[in-house]
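Apart from one protein chain that is not included, each protein chain of the complex appears where it belongs.
Labels for the chains are A and B, by order of writing; each one numbers its residues from 1.
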Amino acid sequence: MNTHISQSIMSREWIQENLLLGKPARTYFRGLVTPLNVVAAIIICVGLPLIVSRYIFGLAAVTHASNNQPWGLFLSWGLFSGVPLASTGFIMAATVYLFGLRQYHPLLRPAVLTGFVGYFFAVVFLLVDLGRPWHLPYPMFVSFGTGSVMFLVAWHVALYLSTQFVEFCPAIFEWLGAERFRRWAVKVTIGATIFGVILSTLHQSALGALFLLAPAKLHPLWYSPYLPLLFFVSSIFGGLSMVIIESTLIRRFLPGRMDPANHRVLDGLTLGLGKGAALTMLTYFGLKLIALAHGNHWNLLNSGYGAWYLIELIGFVALPCFAFVLGVRRCRPEIVRFAAFWAVVGLVANRFTVSMFALNWQLPHREFVSLKEALVVATIFTIELLVYRWVVNRLPVHREHTRYKSARKRHLVQAPQPA
Amino acid sequence: MKSTRRHFFKTMATGAGTMLLGPSAKAMSSVEQFNGYPERVGMLVDLSLCIGCRRCEEACKRANQLPPVEAPLNDSSVFEHTRRTDAENYTVVNRFANPQPNQPAVYVKKQCMHCEEPACASACLVGALRKTKEGPVVYNPDICLGCRYCMIACPFYIPAYEYHNPTSPKVRKCTLCYERIKAGGMPACAEICPVEAITFGKRSDLIKLAQAQILNNPGEYQNHIYGLDEVGGTTWLYISKVPFAKLGFPTDVGTTPFPEYTRGFLSAVPVVFVVWPALLGGFHLFANNRQPAPAQEDGVTRNDEETEQ
Partner (left out) sequence: MNRRTCFFLATFWVFSLARAEGADRLEQHSRAPSAVAQPLNCTECHTSGHPTKSNPCLAPCPRSAPKQGPDVVLLNQLSSEYVPVIFAHQLHAQMTQMSGGCAICHHHNSANRIMACRECHSASHPESLAKPGLKGAYHRLCLNCHREWSHETQCSVCHARRTANSTRVVLPDPTDIMGLLHPNVKEPVIKIYQTACDQGTLVTFRHQEHVRHYGLKCATCHREEDCSRCHDTGLSLDRTKTFEQHHSPCSLCHQTGDKVTKACAGCHSDKEIPPFTHKEAGLVLNDTHQVAECSDCHTGSGPTKYRDPPSCSNCHEKQENISYPARLPGTKVKLP
């Protein structure tokens, strides 16, 4: 088997077919010069030296993080926003495999890929942000701080990254033409899915639980014993919204990479996902109210932070939820898509609030925005998008691999069509 | 709780597999009450005595091989801004105006409080921060990842990070001169203090001293020993004639040991690991055993992908 793969990978035809999108090398590389690619290249050219400087001159070279505010944009974006938005994998895997809603199968692989790339780049952000990134395996192999929520996050993110890789393996092996490996990978799907859901439940909520240790630092409106639950529930609608957004973007910008059959069912699936997102957002809204009542800090609503809390609660939870409902009720997928963007912005706003704005709210002088940090984040995010596009362009993500097409098509169920 | 957790650290080092389950129920149990090692040390500061000479800052820097103090000790301009500890200053003295009229300003020495149940140690995912049985909370840079969660967790804004160090950045904070204590000495700051505003001793003794001091000077002191109960108790204790809230002390930290705040969540971890597989497996079986829908274009619903070939 191995020799088979290596032989096929080494062959010129294979390279042209699988890496260069079936074009001759010259045509392929000429085709890379597009306006978007040039913009991406400029961003990376500016950002990469910054990232390199971080390893030469220390964290201070790129980050505004201070002794009072040790976590900055890298974690607020890369970890606290990146991980819940990468919950797509476990949500769609659970939907399709555990709850048996097989009509969503076309969205499974893109979701797993989004999840995998999201987690992978969360780790990349960690490698930039950690003081000693080369100690990253220490919690797994060297020293165990078992009383720490961060310990749980580290283990689970590492395990879940591996799990998602396993879940995505069938696509990779299809691409590589490694048939026997593919079958093995398919066999562990259910196990991996269940394991993935467990890990996700725990570390999505653990990201919220991290802040349980800062009761005097996090603003009382956001600090709540319900934080883990809030983080978990919001990650579900975040993931559902991301699936909608991802499929929308692929259909808009890479329509050729999506099977025509998937094109047809996408609107119906989007409405279904919108329904799920509306329900979870409603749950989330209710939980937020319970947390608010439990905290009993109603008087704080009448302050600057209170205003922002209300904007977040109404403008970024209730209203997008309402938009989801509206889109589903009227069978208007474009409204659902808009709501999905809205919900994702709301989720990111919530994570930035908890991990940045509302943390250390009592300190007098705080600075959040740093140009260098933003550039590094933009660079890594650009690379993330390029990687995602690279994979979608080559691997069978939104489409069936030619060899497995007939087999897979059989259990495609017709999704509900918009009226 | 503490002893069981410490014991737990040792036993856990053997099997990484159990790590998945998070802290065991044993570690989370509070049935076995442990009130700290009786011989643990403490530091008592009488804030009404401190004259703001900053000699403790100087002694601390010498004892920890830190660069010398930036501003000369007699330069009172350093008091114009409230300072915090940083990577090169494990302790700082700040000046606060006395709220009572015609009373001299109050100087407050700030450093790691060495909590009885430290938030930073419970935050550390590799156990680089650790509460010793003597009392100090000490740091092992060799295993630290630099995630700086300890800095988030510390309610006193103490741990600082070497942001400019690319190769071996460390979390820096007061060590309570752990090596000196083990050798039978006392922390450098307590030794140098010219007015003996800092008293080093057994924590249990210091509490009695502080109580006696408040009792014997009726009406003069705040009837409160800061650090006796705050965040479950700290090694450093303060008494003052001025309300602590006016002296930059965080008064909203409560008396609950900080590890308690995440304990509930961590105890739920093993439950999820046990219940979820059964629950989700059940869902899976239920969802895939239902009758095939009658009118489907593409034929029968298939169980799993592995059967497709």
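Operating definition for what follows: contacts are C-beta pairs under 8 Å (C-beta built on N, C-alpha and C of every residue); 3 or more make two chains touch, one makes a residue touch a chain.
These figures come from a predicted structure and were not determined experimentally.
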Chains in view that touch the one left out, judged over the entire complex: B
Hidden partner chain, touching residue among B:I51, B:A245 or B:V271: B:I51
Omitted-chain contact residue, chosen from B:C177, B:A210, B:L266 or B:L280: B:A210
Contact partner of the left-out chain, one of B:N35, B:Q103, B:S168 or B:T255: B:Q103
Touching residues (missing chain, whole complex) on chain B: 44, 46, 48-49, 51-53, 55, 73-74, 76, 101-105, 186, 193-196, 199-200, 209-210, 212-213, 216-217, 220
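By our rule, only the chains that are shown with their structure count from here on.
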Residues of chain A that touch chain B when the two form their complex: 54-60, 63, 65-68, 70-71, 94, 97-102, 126, 129-133, 135-136, 138-155, 159, 170, 183, 186-187, 189-190, 193-194, 197-198, 201-202, 205-206, 209-217, 225, 228, 359, 407-414
Touch list for chain B against partner chain A, complex: 5, 8-9, 12-13, 16, 19-20, 22-23, 27, 84-87, 119, 121-128, 143-149, 151-153, 155, 157, 159-166, 168-170, 250, 252-254, 258-259, 261-262, 264-266, 269, 272-273, 276-277, 280-281, 283-284, 286-288, 290, 293, 296-299, 301-302, 304-306, 308-309
